[in-house]
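This structure is in structure tokens; I'll ask about it shortly.
A single protein chain has been omitted; all remaining protein chains appear in their positions.
This part shows subunit A:
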Amino acid sequence: MPETSSHPTNSSATFEVKAYVTQTAKLLGLSIPPEQMGSVVENFESIQTIAQPVLDFPLPDTLEAAPTFEP
């Protein structure tokens, strides 16, 4: 069995989603109106929940993505 790796994220208890969204929006040049912020945070939390099982899944180091780029 080759070496495997998974990427568990920090638990949301210690991760401040609103702070992350606020800061990342600045990094990406996105001006999110205050009235939309709650919904964007909720959407990101939902993505975190969806991502968790994918990140938890151990994959061997030898397993690469399947690129389609052909020079």
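By definition in this document, a residue touches a chain if its C-beta (ideal position, glycine included) is under 8 Å from a C-beta of that chain, and two chains touch if they have at least 3 such contacts; residues count from 1.
The definition used in the following text is that contacts and distances are computed from a predicted model.
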item: Candidate names "Thiamine ABC transporter substrate-binding protein", "BlaI/MecI/CopY family transcriptional regulator", "Biuret hydrolase" or "Quinol oxidase subunit 3"; UniProt protein name, chain not shown; value: "Biuret hydrolase"
item: Interface residues of subunit A (partner: the chain not displayed); value: 7, 20-21, 24-25, 28-33, 36, 39-44, 46-47, 50-51, 53-55, 57, 59, 63-66, 68-70
